[in-house]
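Let me begin by handing over the structure; questions about it come next.
Just one protein chain is left out here, and the rest sit where they should.
Each chain carries a letter (A, B and C) given by its place in the written order, and its residues are counted from 1.
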Amino acid sequence: MIKDLSVMIAGKAGDGVLFTGNVLAKLLKRHGWEIVTSRDFPSNIRGESTCYTVRASLDKIYGLSDQVDILLAFDCEAILAHLPEIAANGIVFCDGQGLTMPPPEQTRGKTFHRFSLRALAREQFGQEIFKNVIALGALSYLLDLDPSLLDGIFSEMFLKRKGEEVVRKNVQAARFGYEKAREITAEAERHPLTKKADDDRILISGNEAIGLGALAAGCRYFAAYPICPASEIWQWLVHYLPDFGGAVVQTEDELAALNMTLGASFAGARAMTSTSGPGASLMMEAFSLAGMAEIPAVIAHVQRMGPATGMPTKSQQGDVLQWIFGSHGEFPRIVLAPGTVGECFDLTVGAFNLADKYQCPVVILTELDMGQDFRTTRAFDFSRVRVDRGKLLSPEKLLGTTDFKRYELTADGISPRSLPSWKNGVHLAESLEHDEKGYRDEDPLNRRRMMEKRMHKLDQASPDLFPPQTWGCQKAEVGFIGFGSTLGAILEAMEQLRVKNVPSRFLQLRTLWPFPAPEVREFLAESRDIFVVEHNFSGELATLIKSQVSPCGELKNILNYSTRPFTPREIVEPVLRSRR
Amino acid sequence: MIKDLSVMIAGKAGDGVLFTGNVLAKLLKRHGWEIVTSRDFPSNIRGESTCYTVRASLDKIYGLSDQVDILLAFDCEAILAHLPEIAANGIVFCDGQGLTMPPPEQTRGKTFHRFSLRALAREQFGQEIFKNVIALGALSYLLDLDPSLLDGIFSEMFLKRKGEEVVRKNVQAARFGYEKAREITAEAERHPLTKKADDDRILISGNEAIGLGALAAGCRYFAAYPICPASEIWQWLVHYLPDFGGAVVQTEDELAALNMTLGASFAGARAMTSTSGPGASLMMEAFSLAGMAEIPAVIAHVQRMGPATGMPTKSQQGDVLQWIFGSHGEFPRIVLAPGTVGECFDLTVGAFNLADKYQCPVVILTELDMGQDFRTTRAFDFSRVRVDRGKLLSPEKLLGTTDFKRYELTADGISPRSLPSWKNGVHLAESLEHDEKGYRDEDPLNRRRMMEKRMHKLDQASPDLFPPQTWGCQKAEVGFIGFGSTLGAILEAMEQLRVKNVPSRFLQLRTLWPFPAPEVREFLAESRDIFVVEHNFSGELATLIKSQVSPCGELKNILNYSTRPFTPREIVEPVLRSRR
Amino acid sequence: MKVKESYHRLDPTWCKGCGLFGVFDALKRAAVALDIEPEELVIVTGIGCHGRLNNYFRAYGFHGLHGRTMPVATGIKLVNPSLQVVAVSGDGDAYSIGLGHFLHSVRKNIGLTYIVVDNRIYALTLGQASPTTDFGTVTVSTPLGSKDFPIDGPSLALAAGGTFIARGFSGEVAHLASLIERGMKHNGLALIDILSPCVTYNKVNSYDWYKKHIFHVEDLPGYSPKDKAKAWEALISPEKIAVGLIYEEDKPSFEELVLPDRERPIASLDLKVDVLRLGKIQDRFR
Partner (left out) sequence: MKVKESYHRLDPTWCKGCGLFGVFDALKRAAVALDIEPEELVIVTGIGCHGRLNNYFRAYGFHGLHGRTMPVATGIKLVNPSLQVVAVSGDGDAYSIGLGHFLHSVRKNIGLTYIVVDNRIYALTLGQASPTTDFGTVTVSTPLGSKDFPIDGPSLALAAGGTFIARGFSGEVAHLASLIERGMKHNGLALIDILSPCVTYNKVNSYDWYKKHIFHVEDLPGYSPKDKAKAWEALISPEKIAVGLIYEEDKPSFEELVLPDRERPIASLDLKVDVLRLGKIQDRFR
């Protein structure tokens, strides 16, 4: 019985790999399975190699596995590129001309089928693009899925936007593929998947989950500039925000995006922006302004591979320290790092409340993998969402006030806020050092007090922040520390280690700043071998830990600075090696 | 016998405090004394309080002392503001209307003179601005300086630009002040300073020393946008660069400034930019480009008080981690921090050689105090300046090359450079991940190699970097660590501690990145009490040390986040307190 | 009924004679004329001597970063379009570092009043050449004379599709006040470029110099601010500098176009979690 299966679709940019993968993921989700997807795309519109993996499992999964069970290749190159990943009994469908087979010692046990998808599509449906739907039909057969599931998906996708005829043609093509697959594959080659109830779950990407979280949290203003892989957040929200009375503005650049977000927030909106790589660097100046003028702001940063323009379609965790130590001057900030799509939702909601409560910028730091890949998760419970606007006053509360102080020196350092148009609340949001009312002040004593006010605001914040989460066996000697999208691979690796009788624990940081030093210190004290797992070159998280937890024992780095996400193996192996 | 003296000039912006202070410093320098100046100016063109301190000493000094011997006040407010700093036997000249005297217990021992500078200037010379020159004449008398020294300074300043008549009038006004002071002060109040030979020394600010260093090092292209307190670097160079065949370009913003610097460097110039606070944040994106495309670039960052627009005329060390951990992505960079004006010169020369040799951005990090205040120093020896352009090829060396690789994978990670117009050297400077020739490459293996190439470039750099400098007693239990403009106060504090029988040592870091971990580790191991002295709130250097030296014992922070530079007392006291 | 004092917070400390006093006064007069509550007025300033205005003028204020008045002001306006949002920049702030934002705000026709106090110099940074500094001018940054050809904000605004383009002179306060007042009533972005002497760092473009070098478009026979070709001609006139309301056009404002409901400003939306509605949206992920 199959309980876990990975299907890879590979071809060239322009082949429709994305479409095919997305539909397949949805299909398997509707079949009741848990889903994790992963894409490896070039930064080019046409012509270069592309692949998309859908892993499905009967049990809860968070990451990819080490192998591919079925490869659907739109050309022969893809076979050669991915052969090492294909499972011993794997199946390959290929639409290559003249399929050049790899040497037999590499193909033993695997099944190869030539499947003239393009030709069939042209012949039967007049257009090459139907190749993708034919392929989906074929996969439906191979996995023994209910063909009507695909029909449903097509009508959801096309009925409203493209009409009945398009739906019909797609359904037809899928059936055609289904039958064709039956013709060319032996019954024994099928990988039939048990159907499970498709209960209260959704299939969602991190970017969408952040969008949905923002919508639920009352975000009503979004300003951003296009950049991969972050644009999807606002391009999702742009469909909903206006209906909720809000607005999405595409700005001329990222400088404008964050400054505009600050203007909107100053005037009363829950406002947000999103960006990646180069755009984040451009936001550093206004980030500092948010800190100085104490303006709530939420920034989603979906990390891609740097430096400079880097590799815009590859994932990385190489911008961590930028948000913590970057920008000029010293000011309070909060950096959150969700590790699952569910946390993308929860931490986004939290980000808005934290921004309002502590009147400072809050960064939601994710990665391309987290942002663009899909995962199944329990449907979000909106009734649990709370909107807390902190010390935002109201026109009523200001009645009778004669001496409103926007930057009042309070015990907790957080001051009451008024909004433009509110009587008695007139003040200045000031980028220069200022007095309690917001006006420029160069008095040394005032400076000291204002720095202390701002910098101590977060001293008592820890109950409101997302504490680290511990996974695995309480007493294990092996301890992992990580954050964000490496979670899936770490959990898979822990399972593989468990099987090898090496129990392990994992401290998943969800707030990177203010740094959860007590929890990390405790975890360090309790584990013998600590591995900090990061998708970057220099071990940014390990650097951060060392700078914040002192004394700090030895930290071993498990780093991956390649263009691919961690495989579980890449984590298991160094651990086993270090224990030999 | 007086061996050390501080004169403060205080008034309002627009009073000519800067002019008076500058001339006084020059005067005392010509008298043969060692000079340290300090200014405390508002960020406003007119009306707010301003002061300028000139400390002069027979011995080498690096910082201010704790007290003021002579105060020249252009209004009464200034007296009240600075009274606590005035020495027990101090003298005050004041041009206030109706001089309101502070209570007698605060003035005991001090001498106060009303000196109607403005009225006298108007009466005698028709213009109020002569008040400053009259005051300078009076100070000449008080300090028993040769009056002809002032005459010389005036003719240097005014003869060419304004003509003989102006010189004459200034000389006259100075004499008038000299005589007037003789009238109103008792002989016993004079602070006669011994004359010393004015040997091979100069009086220079950090900004000027950086400019001079750049000129000597062959910098021939400078692009920048105005910002206090960094503009003086290029505003000094703009007078010389064209004569040396170079150019200074004022850009539309800081984004353009660094990008233009990179263009110029790519095309072959030794190129540089300078900035501060907000401008530095705007440069973060192109900083990353310099790292990725391996383009030499020198950036002088003169720190001012942040965050945001902050306090543009106040000094701070609050932008340290920005250059080390800021910007998106991971790339090699070098951050130098001169502690004296002499080092401003030396490290700037070094910065250009390092940039060319390691083909990466080099930051010269100073502070407003370092940049704008004047110090005497031994004249620079230009014959010691070496220009090393690293692996820059030449058209001749490229002859016959058919397969030039700009990003060749070499043993040391540094690749040969060619310049546009050179035959056989055609290549692409690329912001995307690229192959050895510079063309976009998304191959995972290539990515790995290129990251390793870039990130390991600096592994062997330490012999070329400026090692930390140790000051004080070899075996002292008290150890200070610091960098930049706190050096003066730390050295003064060490002297005060020595007098109190508390010997101490000081490790002055001159390269902040790559971090000199071995030297710091050794210093930490040898001292019992370590104090990290920084002019910021959060102890950025201490954070850096902890992140790079692990395990690392206890570090005590001595921090100053006020608008004023450290006084020696502020360092001595916490040390004594901690030893009680 | 408002009087000028309604908007006075502090006496300015600009240099005696600075053109900014005229701007300050004109802005107060315009506010009086429109009878605006100080609470309904938001002044967004850039960094420079002009940016100090917020300290002196009683109204809500946002003194942000150098060059970024426009995006900040846009954020404020869109979130609460009933506010009167006035941005004040210098020539460096608006036409150098902020040029891109300026022109994009113009083309979007956002309902802002943009006052650019053009003193042809970087004043607060002690006197460097600005993008409007005359060719050849000696400044601390151009000891050999500026080698940059100056640019003209109103011409650029016209080319970017601006719908209200005016130029005033801080030596003619009543006239300037009336331009600002009209600008504040305009639906869309109103640029009021102001010729304004910096008596400390710009010794060339003084009050007298301007008096000799300006002309009023109102004085041109048959001039209509609705005629784009005429406006262009007036602006590129090589002899004298055009002052007055140079161009005006009706075009929908950005708020009109993008805000779903101008009567329910974003700033006062009820953010209660609509569980049902969100649930329906979530269903698309099932």
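We adopt the following convention: a contact is a pair of C-beta atoms (placed from the backbone, for glycine too) under 8 Å apart; a residue touches a chain by one contact, two chains touch by 3 or more.
Since the structure is predicted, the reported quantities are computational estimates derived from the model, not experimental observations.
*Asks:* Return the single residue from C:Pro12, C:Gly92 or C:Pro131 that touches the missing chain.
*Replies:* The missing chain is touched by C:Pro131.
*Asks:* If the hidden chain were put back, which of B:Ala264, B:Ile324, B:Ile490 or B:Ile530 would touch it?
*Replies:* Residue touching the chain left out of view: B:Ala264.
*Asks:* Of the residues B:Ile2, B:Leu58 or B:Ala216, which one touches the chain left out of the display?
*Replies:* Of these options, the touching residue for the absent chain is B:Ala216.
*Asks:* Can you tell me which of C:Ala30, C:Val140 or C:Ala160 touches the chain that was removed from the display?
*Replies:* That would be C:Ala160, which touches the missing chain.
*Asks:* Pick from A:Gly21, A:Gly246, A:Pro278 or A:Gly371: which residue touches the chain that isn't shown?
*Replies:* Here the residue in touch with the unshown chain is A:Pro278.
*Asks:* Would you mind spotting which of B:Arg440, B:Arg498, B:Arg521 or B:Arg564 touches the chain that isn't drawn?
*Replies:* Result: among the candidates, B:Arg440 touches the missing chain.
*Asks:* Could I get the residues of subunit C that touch the absent chain, sorted low to high?
*Replies:* Counting only subunit C, the missing chain is touched by 96-100, 103-104, 107-109, 131, 147-152, 155-156, 158-161, 228-229, 232-233, 236, 251, 254, 257-258.
*Asks:* Which residue numbers on subunit A touch the omitted chain?
*Replies:* 14, 43-48, 225-228, 231, 234-235, 238-239, 242, 250, 252-254, 278, 308-309
*Asks:* Determine and list the subunit B residues touching the chain excluded from the picture.
*Replies:* 198, 201-204, 208, 212, 215-218, 220-221, 223, 240, 242-247, 249, 251-253, 255-257, 259-271, 285-286, 289, 293, 379-380, 382-383, 385-387, 389, 419-432, 438-440
Just so we're on the same page, only the chains that are shown with their structure count from here on.
*Asks:* Distance from the CA centroid of subunit A to that of subunit C, rounded to the nearest Å?
*Replies:* So the centre of subunit A lies 41 Å away from the centre of subunit C.
*Asks:* Roughly how many whole angstrom separate the Cα centroids of subunit B and subunit C?
*Replies:* 37
*Asks:* Would you give the residues of subunit C that are in contact with at least 2 other chains, written as numbers and ranges?
*Replies:* 47, 52, 63, 65
*Asks:* If you look at subunit B, which of its residues touch at least two other chains?
*Replies:* Counting only residues that touch two or more other chains, subunit B contributes 43, 48, 278, 308-309.
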